[in-house]
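Can you read through this structure? Questions will come right after.
What you see is the complex with one protein chain gone and the rest in place.
Letters A, B and C name the chains as they come in the text, with residue numbers starting at 1 for each one.
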């Protein structure tokens, strides 16, 4: 079935013949394998360009920062999935990645869009503080969540934020978006009435937009990073299974809020 | 519901409090972010140990080698999925990862198990050639596929094989499994009657087992690597969509082999 | 980690002890197995109530209508996934379901929300025609897609539409939303300038809202229905594989729009 007008598929990422594989204009076997790190390769795949050393350092730092944070919901979902389907590692990784949605790891992308709106106002002449305040207010009024601020565990500032900002400063990248992220942090209490501090999901776009990383691909960074963390958890699950124990704990105190048929009582578990 | 005996979940990968995140015994924010590359971090997450420089170089080389090979089936599945569900990038990545199964990218793990069997025979006193021949024969007889040999496009040797072996030699890692992989390549024509050459899926375990990478996690390497390739393709799909064009081309010449109700004829498409 | 305030999980769907399983207040083994059809059970699971005979007939009709439409993109993605990972049927089903997104099968839900907006205007006193026109105009202006109208193959009216509307009339359900769906169909040419006819994705909410089906669950109907179609396709894939043939056809004429390293030419495939 023909959906849309375009019928000839085109791609600029890769082509090959029997003896040669070209990735983004480079000979994979001659110029890339053994010559570039996986992070460099990811940047090249995504943008078509080699990263500068500073861009590479910042991208590596964000991938390291967001790869792992213990038994978060997506890791639990992934380990439970492997416990139930142990012969399909790829399925358990996929289940974990499906939890990289708008609320949790997708927050990076949302925060990136918010920062771009602030940036546009500044370029149009507003002060940074006014721009941040106006954008936070507008998002709040249209009931869009201010993603990337506040953290259930790290109530002061998420410690990954300063670590990432330190890398950005060391590498002397464009700090515009770091400044925007902090201006938004200052604006939030005035608009929302709560002192929600920067978390890692806002720090990631703050530093990545400073190296020219495409805003629509921001969600790709936590997804790739979490894939690494998930694979480690699944390796541990194969050796020391806890998937079913997690599920047992989760449902131990569950309350049934429905009805029972007349005359039926259940034995307590 | 209690499934199995273990009810207390334990993990050695990560713990945290409000101000500190510990990953594999290291302070994430002080010792890892900005200090290690993403590949180093992946190795640490998975094995609990820092890689040697040689191990790091080899792991990076395998991730770069397997990340991308054009519009393979899993990339097509992923791009079609994004075309249909453009607001869920994570779903399209997951769909692509679900194609990292036993036939395609899971071949790395299967080949790793085969190499371990050859290695066990050599340690028990067999010559390498005899051991390879015996294992290939035994797998063939029990109808297990000899994964990692032969490639639909790279009929001579997959060019990624020599590139990976060159890195292994440069880094002076244990070449035992490289020798095993080549012995298996020599054994195959005698057993199977076809000259199936090494492909990248066998070259990956050949070099990774030489750095002590756990065999059960071998499938994790192509999964992580492909996640990077998929994210690049999905970024391209957002900019220059071809998901529906691929689907149109795929089904253009489809033949309906079922029946039609009496008297019904369909108009040609 | 505590995310949000609620820490005690509650559910009204199911509870059990060693000898009894209660589903939505009914004893599964005494009152449901062998007593209700799967569609009745689905309605009960979802809404907590037994369907009327008319509601059951309409729900069955929608599930039958949307289960299968040949080698659409999500079916192709699913069959390619099984070809690559044949031992994980659940992964191939999941890959197909991931294509039930906003553009393709999620259109049912979007159309349902659009119909509810028209309904609200009519209840507030507008004529049906004015209400439909106003809502289509408002969606168009805010660049929200008018989902459920127009079809790449069924340019006149998707034949499933009249079949579903006929069932709705036979069963004498509330036809309010059928009327709304047709009013929107008449409004579209005036606003969009194209005569986009009703397709199955708008017909589904048009009849299901008339039986009181919850609007947020509308996407569940195509997802459940497509699961049935996908399982049939995967059974066929196991017997007569075409996953790789689809992929071959899809990429046969692909054009590489990137660059080649200097001096490199590739052999034509």
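As a working rule, contacts are C-beta pairs under 8 Å (C-beta built on N, C-alpha and C of every residue); 3 or more make two chains touch, one makes a residue touch a chain.
Only a predicted model underlies this, so the values are computations on that prediction, with no experimental measurement involved.
When the full complex is taken into account, the listed residue touching the unshown chain is C:20, out of C:20, C:52 or C:116. Where chain A meets the omitted chain, the residues involved are 70-74, 76-78, 80-81, 83-88, 91-92, 94-95, 98-106, 243-244, 246-247, 249-254. Interface residues of chain B with the unshown chain, by the touch rule above, are 1-4, 8-18, 20, 22, 24-27, 31, 48, 70, 72-73, 85, 87-88, 90-91, 94, 152-153, 250-251, 253-261, 264, 266-269. Residues of chain C in contact with the chain left out of this view: 1-4, 6-21, 23, 28-30, 32-34, 36-39, 41-42, 45-46, 57, 59-61, 63-65, 67-71, 83, 88-91, 93-95, 97-101, 105-106, 153-156, 159-160, 162-164, 166-167, 170, 214, 216-217, 219-220, 223-225, 227-229, 231-236, 238-242, 244-249, 251.
Definition applied: only the chains that are shown with their structure count from here on.
Taking the mean of each chain's C-alpha atoms, the chain whose centre lies closest to the overall C-alpha mean is A. Shared residue numbers account for over half of those found at the interface formed by chain A and chain B, and the copies are therefore classed as meeting with the same residues.
The geometric centre of chain A is 28 Å away from that of chain C, both derived from CA atoms. Among the residues of chain C, those touching two or more other chains are numbered 70, 72-73, 85, 87-88, 91, 94, 250-251, 253-254.
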